[in-house]
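Data first, discussion second: the structure below is written as C-alpha cells.
Take a look at chain A:
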Amino acid sequence: MSLEDLKKELEEIVEPSSVHTRDYDRNGCLLEIRAERSRLLSIAQAARDAGFFLEFITAVDFTEGPIAVYQFNECNAVSRIQVKVQLARGESLPSIGRVYDAALWYEREVFDLFGIRFDNHPDLRRLLLPEDADFHPLLKEYGKVHAFRSAREIYVDQDA
Partner candidate 1 sequence: MNAAWHYLVGTLGPDLARIILGLVGILVLVQLNAVFLVWLERKVAGHIQARLGPMEVGPHGILQTIVDGIKLVSKELITPRHVDRKLFVLAPIVVFLPAMVGLVVIPFSRHLQVRDLNVGLLLIFAFSSFNVLAILMGGWAANNKYSLMGAIRSVAQNVAYEIPLLLTVVSVLLWSDSLRMSSIVNSQAQVWNVVWMPVAALIFMICATAETNRAPFDIPEAESELVGGFHTEYSGMRFALFFLAEYSNIFIEAAVATTLFFGGWRGPLLPGVVWFFLKTYALIFVVMWVRWTFPRLRFDQLMNFCWKILIPAALIHLVVYAGILELVK
Partner candidate 2 sequence: MAVKKIAPGPRVHLAVLEEVLNLCRANSLWPMTFGLACCAIEMMATGASRFDLDRFGAAVFRPSPRQSDLMIVAGTISKKMAPTIVTLWEQMPAPKWCMAMGNCAISGGPFEFEGQYAIVPGADLLVPVDVYVPGCPPRPEGLIQGFLSLEDKITKGEKRNVIRRFKKRAGRNR
C-alpha cells in the first residue's frame, strides 16, 4: 500500500481540499491533512491498514487554541504524513489508543503538558509531571515564552 493509495483513501475520508502535498526537501513530510476531530479515528485506521506506524502525537499552542499534530510514517519508503487538527480552547480529542498502542503514552503526554483531554482513553493520567501537579507547562501562558501568536501568522501559505 504505497502513499498514493493511502492518499486516495484519505481523500474519501476527508474532503480533497484539505489534503495538501508538501515538498519533502523543505518541510520533511510529503502529505499534510487538515482534518476535523471527528475524522481522526478513521484516518488512523486507514493509516494502520496501510502499514504505517505512528511517529508521534504532539500539540502546538496558538491564540485560537492548540493544534494537535499526528505524524505517520512507513518503514520501507519515505512517506511521512502529518495530520493537523485545530481545536478550540478546552476541546477534547478522540483517543486512537485502540488503533495504535503507542498513542496511549503520547496522548497522556499531550494531556500532561497541554491539558487536552482525550475521551475514552483507558488510563488518562499525567505521564511526566508528578501526579499532584496542577499546571500544564507547555501552554504559552505558563512561564516565560518569546511569543504567543495565532496559527494564521505561521501557516501563511495554507488557509489556516
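Note that in this section a residue touches a chain if its C-beta (ideal position, glycine included) is under 8 Å from a C-beta of that chain, and two chains touch if they have at least 3 such contacts; residues count from 1.
Candidates were picked such that all candidates are chains of the complex that A comes from, given by their letters.
Since the model is a prediction, treat every value here as computed from it, not as a measurement.
Undergrad: For chain A, which of the options 1 or 2 is its touching partner in this complex?
TA: Candidate touching chain A in this assembly: 2.
Undergrad: Which positions of chain A touch candidate 2 when the two form their complex?
TA: That would be residues 128-130, 135, 137, 142-145 of chain A.
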